[in-house]
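Would you mind keeping the following structure in view while I ask a few things?
All protein chains but one are shown at their positions in the complex.
What follows is subunit A.
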Amino acid sequence: MLSVLFYLPDMGLNDMDKVMSNKWIIALYVLPALLLIGIFIFIPLVLSGYYGFMDWDGIGAMTFIGLENYTAALQDAKFWDSAWHSFLLAIFSTLSLLIYLAIALILASKIKGSDLLRKIYLIPMLLSSVAIAQLWIKIYNPTSGMLNQILLKIGVENPPAWLAETSIVLYAIFIPILWQYAGFYILIYYAALKNIPDSIIEAARIDGASPVQIAFRIKLPLIMGIVKVTIVLAVVGSLKYFDLIYVMTGGGPNGASEVMASYMYKLAFDTNNFGYGSAIGFLLLIITLVVTYIVRKLTATKEEIQY
């Protein structure tokens, strides 16, 4: 039976079915991926939960302190502040999916230059996070930055220092984050829309449906599965978001732009509190799991759409 691995060309479809229904063979094929995921994801995951039970500076000896780190985290106002910021980001990135969807609908409707536009939207995704951060730091510079220069030109007298004021810094960072991932979601929606068979659209058109009706009654329902996936992606991605915040403000000023992941990093690497940092990391995982579960429940539908 193992010949299947080396003599694939000789085999008929029946042999293939027989082989693939053998549980051992299935296990064998799954094993390499399982090993890698185990080593690089599950084991570190369990370990970080375990480190959360320790008082550990990351260098010296560990002491077991039970649930102390976890209870401390639950009472840590800074942690909840950062969690709130992460949730805000999740809400904003979910809402922005609507805009991406609208753009994808327009792009997919064969307008002139849609190919070029699609490529332009994708550019931010090709840049590394640090490059994007540097770019936006320049744009936001309070005196010489592009944004404030424009505001001054159009007569705004005292434009804000975007990254320095605690009341706006968080939203100022959200913009490049949303911009960074726009191309990604637009591309997903675009591909999904392109997958809808022309015949269905054609039939609707013959029945006299307007373009708006086609979009809302036919295209949208057909790609609902993809939309749900992107909501989960956006929420999970936001909750564990780190890069731009770390480079652009380091979570500051005074914690105003701190999110869960940057707070975790700060605790582990800046204050040498690996035990507490691990506990926060583990809580981050649990929160993300719970939220993902809720999102999936909320968006669940019974029927699967088939073309």
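Definition applied: a residue touches a chain if its C-beta (ideal position, glycine included) is under 8 Å from a C-beta of that chain, and two chains touch if they have at least 3 such contacts; residues count from 1.
Going forward, contacts and distances are computed from a predicted model.
One chain of the complex is hidden; its UniProt record names it "Extracellular solute-binding protein", one of "Spore germination protein", "Extracellular solute-binding protein", "ABC transporter permease" or "Stage 0 sporulation protein KD". Considering the full assembly, A:W162 is the residue among A:W162, A:Y185, A:Y241 or A:F282 that touches the omitted chain. Screening A:F42, A:F64, A:W80 or A:F269 against the full complex identifies A:F269 as the residue touching the chain left out. Considering the complete assembly, subunit A touches the hidden chain via residues 1-3, 5-6, 28, 31-32, 35-36, 39, 57-61, 137, 140-144, 161-166, 169, 249-250, 252-255, 266, 269-273.
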